[in-house]
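A protein chain is absent from this complex, but the other protein chains hold their places.
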Amino acid sequence: MVHKTIIDELTRSKITKMLGDGRRADGRGMEEQRPVRIETGAIPKASGSARVFLGNTEVVAGVKIQPDRPFPDVGDRGIFICTAEILPLAHPDIETGPPNPAVIELARVVDRGIRESGMIDLSQLVLEKNKSVMGVFADNSVIDVDGNLFDACSYASTAALLTARIPKWEMRGDAPARVEGEEYDAPVTTIPASVTMAKIGDSIVVDPNQDEWSVMDARVTITTNSDGNVCALQKGGSSGFTYDELVRCSELSVSVGSRVREQIRAKGAAVRGDG
Amino acid sequence: MAGQISMPGDRIAYIEEYVPGRNTFDDGDAVRAAVVGSPVIDREQRTASIRDPKGLTVPDAGDTIVGTVAAVMSTMFAVAIKFINGRPITSGVECICSTRSMRRNAVVALPNDVVVLKIASHLNGAIHAKMDEPELGILFTKCRKCGLRVITSRDGVKCVECGWFDERKLSSAFGDARAVELAGG
Partner (left out) sequence: MGGRDTDVVLLDENGVRCDGRRIDQTRRVEIRAGVLRNAHGSAYIEFGDNKILAGVFGPRDVHPKHMSDTDTGILRCRYHMSPFSVTERKNPAPSRREIEISKVIKEALEPSLMLEKFPRTVVDVFMEVLQADGGSRCAALSAASVALADAGIPMRDMVCACAAGKVADTIVLDVNNEEDQAGQADMPVGYMPNMDRITLIQLDGVLTPDEYKRCVRTAVDGCRQVYEVQKKALADRFFGGGGKEGSGDGA
């Protein structure tokens, strides 16, 4: 939207007024996340996949795992890359063509949360040091937009990675070759959980929906690991947080994140050898 | 044909007997459905049409729309449609409203005003709307001089800050935000 219309201002004043009374338009509590639904194995041809509903936001993530060349400076580790695309069928305002800064930020924040948590032990994905490693790609396709794509994509990628089966490859002579029929669980060390909070007026709300997303002053996405430590963070939006607000957000990210983590963990337990 | 479902392309009547009505077309031989819906055969008017349960993102004649004024020209203004009969739409389709019949010194519309209009016709590739009924006209506006809040005063609006007065064609629902509900409820 190029300029703020009167209708946008009306929406904003309605939402801030309700929040001032401690209420949200969809009836949720201020610290309440929308219901999360996770279906894994949605795309059988991918090594791992998940379809995640966060309220009315819907994301499909697929994991592809194939031999690749290592990055030159880290020849003793596999490659992990996470991407995100908002499909044009997901919302009337999405345009086709190269990704805009907001989509690039989305992909990078989701990537960073998973990467920095050390979820995948990349040192176990080396075929031959400095020469050939396994590359893990987690690609997110957003198919319905209702705010907070950060958390929806993060849960989808995490669930897809946790339930992925890595095809076994080995070096035969100079080149990697597939060991037919052999697969193993992804080497997972922790389960990251991202929680996004929005600041609207003087209120902080967990998991903003699209109406809240479109009027918020600032947001912060905090990813925590299974130990309850903060491992990645991103602030966005054209306003600022106080120190006290950021402390409260980090506490919320631990408590809200732990519930989602259990949901994701249960999906993994159903398919993984380590339970 | 009550309770029946027609699919686009289905024959619902012959042109010898019925005239194509809403949501239908005539292929030179039969009246056929153009949308999914229930066929309505009117034996009095001799029309065959389809009742469409969903509705399009482009308004039809007779629909009431709410939108924001996108451009103001000397004899008309253009409105980006946001709601059709209270239903939010995102198509960004515009309609135009003639201001020839308005009083000469009236400021009919300013860019960004929220207006409620009734669709008059589709003509020459444009959607024409009118505002000559009491409930039609301006819903929200701002002061033309200072851009601040206005209140109704006689046949127009008066600024609460600078006191500037403009004659406007206000809707009887002026200032009522119920027409602009949140998409999420």
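The chains carry the letters A and B, assigned in the order they are written, with residues numbered from 1 in each.
Please note the rule applied: contacts are C-beta pairs under 8 Å (C-beta built on N, C-alpha and C of every residue); 3 or more make two chains touch, one makes a residue touch a chain.
These numbers come from a predicted model, not from an experiment.
Looking at the full complex, which residue from A:15, A:36, A:54 or A:90 touches the chain that isn't shown here?
Selected residue, touching the omitted chain: A:90.
For the chain not shown, which residue from B:9, B:62 or B:147 touches it across the whole complex?
If we include the chain that is not displayed, B:9 is the one touching it.
Specify the residue from the set B:36, B:110, B:146 or B:173 that touches the hidden chain.
Looking across B:36, B:110, B:146 or B:173, the contact with the absent chain belongs to B:36.
What chain B residues would touch the chain not displayed?
Touch with the absent chain occurs at residues 5, 7-11, 23, 25, 27, 32, 34-37, 52-58, 80, 87-94, 125-126.
Tell me which stretches of chain A touch the chain missing from the display.
Residues in contact with the chain left out: 42-46, 49, 56, 58, 60-64, 66, 83, 85, 87-92, 95-96, 137, 139, 141, 143-146.
Simple rule for what comes next: only the chains that are shown with their structure count from here on.
Which residues of chain B touch chain A in their complex?
Touching chain A from chain B are residues 68, 82, 90-91, 112-114, 140, 142, 177, 180, 182-185.
Inside the complex, what are the residues of chain A that reach chain B?
3, 5-7, 10-11, 14-15, 25-26, 92-93, 146, 209-211
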